[in-house]
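For this depiction, one protein chain was excluded, whereas all remaining protein chains were kept in their positions.
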Amino acid sequence: MDLRFTAEEEAFRQDVRSFIRDNLDPVTHRKMMDGRIPTKEEIVAWQRTLNARGWATPSWSKEAGGPGFSVVERYIFLDELHQAPAPEPVSFNVSMIGPVISAFGTPEQKDRLLAATANIDIWWAQGFSEPGAGSDLAALRTSARREGDHFIVNGHKIWQGMGHHADWMFTLVRTNPDAPKKQMGISFLLIDLRLPGVTIRPIITSDGRHEVNEVFLDDVHVPADCLVGGENRGWDVTKFLLSNERTGIARIGMTKHLIRRVKRLAGDDEAVLRKAAALEAELKILEITQLRILDAQRGSNEPDPRSSVLKLKGVELRQAASELLLEAAGPQALEVRTDEDPFGEEDTEWLGTIMPNYAILRAASIYGGSSEVQKTIVAKTILGLG
Amino acid sequence: MDLRFTAEEEAFRQDVRSFIRDNLDPVTHRKMMDGRIPTKEEIVAWQRTLNARGWATPSWSKEAGGPGFSVVERYIFLDELHQAPAPEPVSFNVSMIGPVISAFGTPEQKDRLLAATANIDIWWAQGFSEPGAGSDLAALRTSARREGDHFIVNGHKIWQGMGHHADWMFTLVRTNPDAPKKQMGISFLLIDLRLPGVTIRPIITSDGRHEVNEVFLDDVHVPADCLVGGENRGWDVTKFLLSNERTGIARIGMTKHLIRRVKRLAGDDEAVLRKAAALEAELKILEITQLRILDAQRGSNEPDPRSSVLKLKGVELRQAASELLLEAAGPQALEVRTDEDPFGEEDTEWLGTIMPNYAILRAASIYGGSSEVQKTIVAKTILGLG
Amino acid sequence: MNLELSDDQRMLKDSIERLVTERYPFDKRHGHAAGARGFSDAVWGEMVELGLTMLPFSEHVGGLGLGGVETMIVGEAIGRGLLLEPYLSSIVLAGTAIAEGTAPEIAAAQLEGIMGGQTIAALADRAEVTATPNGDSVRLDGAASLVLGGDHADVFVVTSNDDAWIVPADAPGLSRRGFSLHGGGGAADLTLSGVQVSNEARVTASAVTRAIEAGIAFLAAEAAGAMRAALDVTVEYLKTRVQFGKAIGTNQALQHRAAEMLVEVEQATSAAIYGALLANEDDPAERARGTAAIKAVIGKTGRFVAQYAVQLHGGIGVSEEHVVSHYFRRLTAIGMLLGGTDEQIKRLAKMGGFTSATPHLAAA
Partner (left out) sequence: MNLELSDDQRMLKDSIERLVTERYPFDKRHGHAAGARGFSDAVWGEMVELGLTMLPFSEHVGGLGLGGVETMIVGEAIGRGLLLEPYLSSIVLAGTAIAEGTAPEIAAAQLEGIMGGQTIAALADRAEVTATPNGDSVRLDGAASLVLGGDHADVFVVTSNDDAWIVPADAPGLSRRGFSLHGGGGAADLTLSGVQVSNEARVTASAVTRAIEAGIAFLAAEAAGAMRAALDVTVEYLKTRVQFGKAIGTNQALQHRAAEMLVEVEQATSAAIYGALLANEDDPAERARGTAAIKAVIGKTGRFVAQYAVQLHGGIGVSEEHVVSHYFRRLTAIGMLLGGTDEQIKRLAKMGGFTSATPHLAAA
């Protein structure tokens, strides 16, 4: 047993860190340090910088046009981005639709979409949730009726992360309302958001930001070659996508970044520093848990149900760190600022994002499988209860 | 609105306190201060002392031979006992069987039993739970078959608190195994524990003490006049008994006593003192919650479902205080001592009970309606969920 | 002991609750916030008309001479409706400081405009200001931060090294930077440079202490109102939101969470009552202890209820369009204003808590 990374892995970490230091735009970096959201242009520029280095798609195999990282390299790479902090490659492109196209796409779809997805020439949005279909995703109602070489799509999608930046949306639609099980009548469809009949409406979230959207689909004519994985086979594609989404989700590096901010604000406030230390102790141990699961994944392609453990504890600690940051900042953090406010002094911590980020981070235990859903998965899959 | 007690109530509080100070046997008091369990003789002596003063049965009406306390007087009385601390009147006698006999007993039963119960000439034990019937009390299997003017009882009862001190047991037995609902075939029976066929076996608990027992009933012939409330009517009696058991269960005075011990052990350890203050803040507010419910009870005979709130928060704080006491005591508290060990120096805190009491107090969220059961009651009864 | 409302109190409760229901449905709140002063002049006017702004002040300074319970009733309704009007800042905080800390004739003169609603007052308690005597007047220099309601206040009560001072917002040498607060309402940072006030503008430090105690009691009421409302909408959501073919409130894990929320809401309600009744407590040490306990419990329970109200709502819970996200933010803000949870616990510990180390029987 050995927790240490190999010399090559350590060198890779240094490579990544140097690359970020040398290539990340200072304004983007400053925003990330402050907890602000970079603009679309900044995110795209960074992803293209990474893509030029071959790192924009850390989870993609060489065959799919990715770097072919080992699970450890991928972990190190993301951890460095989280700690830097630098924007992650756009997850809708890189973690969600890219692997789906690789696994289920036609040769034509791969040719047309993979490279553009990596370079974010196409920004993708996710169209899964609906007002009546949250945890119960298969209850979705958006319908797609086949007419010749098109699907006519009608429905209402919600919680599209960054959908207003997006060019295309990957979505789940009901193609067979009469299927014996609701999961069996669902297809996975790619929709160009510039098509007639698509309306995007912003949803402002409790951080005051516009990060998510609703999408209304009104007789949208989608070419049939935008179907992925075959008609009524969308549920298999979805399960594949969601299991990818769940790997490596402890986001320990992000929590470390929050703890660094806590320490800068805390000065010599012992009570806050002790709370930080208590979090750090758990976080350090969670890193080992993360490595154990990575180690097990090296020999297997099966999703590891212990990923739910990472999600649960990872979110718990990240939320706790954001709460502690709010405490360290004190009531001054209640002043409403926006991400567009001018930067403060170099050596001053920007308080403007602390309360919004605390508020919006509550969603981390809701999206991507809520904590309640994760506990049920653990109870049933690992403990055999239920 | 006014939280203050009346001058009469304050005077009553002083009366009770003086009475305890003047009449509680010093050895018994010292044991209670230490968290030791007094002997049967000490408990009986104290209850008789209270009885001579008319206070042994604080919840009993004057008609039943009790003091006819108002709800506020009862609260004050118990709070003073808890804080002193002095033994509570034996709950099996006073809170459980006494009121049942008053409400459901025949005139003959009242004459025969009430005064003896108050004076603890009869020590009662509870025979409700069975190995297969815990939360699901109505699943009990102990059977009573009518034969002439006797019931022949067979079965196995568990968790008899202080059953080895007891003379008699009030118990639930199945008299009609064919009833359409299992609750409808149950009777409430009083059993003399000296009868042939009764075997009591101690259960040692995680505090190392013998406080509970199993009782095996093997063809025990119980006279039919020991039936309370009518054949197959035992469930109504049980509901009455359990709702009495649930009033005034925050036991705030006991928690205050634990906090006093914490403060004596903590010295000037700020971290422990802050934890104590955090507990005290919640406890102080819980007192108001307790008074609000008492105030509402004055005008009503209905059980208040908010009693579950008192139980939940009361137990939470009491368990937290016992945990903090363990922390304040430190690892020296791991030394195994017994309640029979000689007393230490007058001014030394006795560490010997701290770990056992922490361990056994975990049962406080199990018995008398577990925390899970209480939450379900709150959700269904107060919030209308389910 | 009597924890029922009197008939008059019940009437007061009905009228403020009616005002909130009629004037402050959630879909109108945004419009109110867009008003010139960040709240609704019309609603504020109605509150004045109902006499709410006169409630806590004694009759000899022109008030109604009512007590903590009446203020609590107002606070609970304001919390439930997430009102933006400057009741806490102008009436409870600044108003109490002036009413308790100046001579009756000065208080009456100052409070007239405040009770009438045309003057907005604010208490600058987070101040580092030096007061230098200068003949008949006093010169104030320094700064104050996070003055609640200070963004549109016409007059300030500014604490200094020992006392506090009534300072008009347009006093030469006073400048302010106003801003909005998460959770609603606004505040200001002040700079004072050679501000001259007369000796008569003096407010006693003990009145400022009482004002902050009253402010915390009010926040407790507001929090209790907001928490119960947050629980109500959550329970309603659990009953109506269907997933996997059944209401999500049939999930036992969610039922238990809602039950845990109710326990904390009951505690918050008790904290508010305690705060209301502490107003009649004469012992300053007892008031200080009680106030610290109240604020600590409100902070803790508010945090818990806010977080789980959002969690049980799922995604919609973090949307600006859903009221629960506003309860979340207001409760978070309440937890941090006038001294956060840990700060209060620390204070309470320093004061020795409620329970001494002395055995009960030995103590009395």
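Labels for the chains are A, B and C, by order of writing; each one numbers its residues from 1.
In this section, a residue touches a chain if its C-beta (ideal position, glycine included) is under 8 Å from a C-beta of that chain, and two chains touch if they have at least 3 such contacts.
Predicted model, so just to flag it, every value in this text is computed and none were measured.
> Identify the residue among B:282, B:327 or B:349 that touches the chain left out of the display.
Only one listed residue reaches the unshown chain, and that is B:327.
> Just one of A:62, A:201, A:239 or A:274 touches the chain that is missing; which is it?
Final answer for the missing-chain contact: A:274.
> Considering the complete complex, identify which of C:103, C:253 or C:363 is in touch with the unshown chain.
C:253
> Touching the hidden chain in the complete assembly: which of B:277, B:363 or B:377 does that?
Of the listed residues, the one touching the omitted chain is B:363.
> Looking at B:41, B:111, B:136 or B:219, which makes contact with the chain not pictured?
B:136
> Which subunit C residues touch the hidden chain?
So the residues of subunit C touching the unseen chain are 251-253, 255-256.
> Quickly run down the residues of subunit A that touch the omitted chain.
Its contact residues with the unshown chain are 1-6, 9, 14, 17, 20-21, 29, 33, 72, 83-85, 256-257, 259-260, 263-264, 270, 273-274, 276-278, 280-286, 288-289, 291-292, 294-296, 306, 308-309, 312-313, 372, 374-376, 378-380, 382-386.
> Could you list which residues of subunit B touch the chain missing from the display?
Considering the whole complex, subunit B reaches the absent chain at 129, 132, 134-136, 139, 158-159, 203-208, 271, 323, 326-327, 330-336, 355-356, 358-360, 362-363, 365-367, 370-372, 375.
The definition used in the following text is that only the chains that are shown with their structure count from here on.
> Return the chains common to the contact lists of subunit A and subunit C.
Both subunit A and subunit C are touched by no common chain, going by the contact rule given at the top.
> Quick one: most central chain, C-alpha centroids?
Central by C-alpha mean position: chain C.
> Counting in whole Å, what is the centre-to-centre distance of subunit A and subunit B, each centre being its mean C-alpha position?
One centre to the other, that is 53 Å.
> Provide the list of subunit B residues touching at least two other chains, using ranges where the numbers run on.
In subunit B, no residue touches at least two other chains, as defined above.
> Find every residue in subunit C that makes contact with two or more other chains and list them.
In subunit C, 254, 346 touch at least two other chains.
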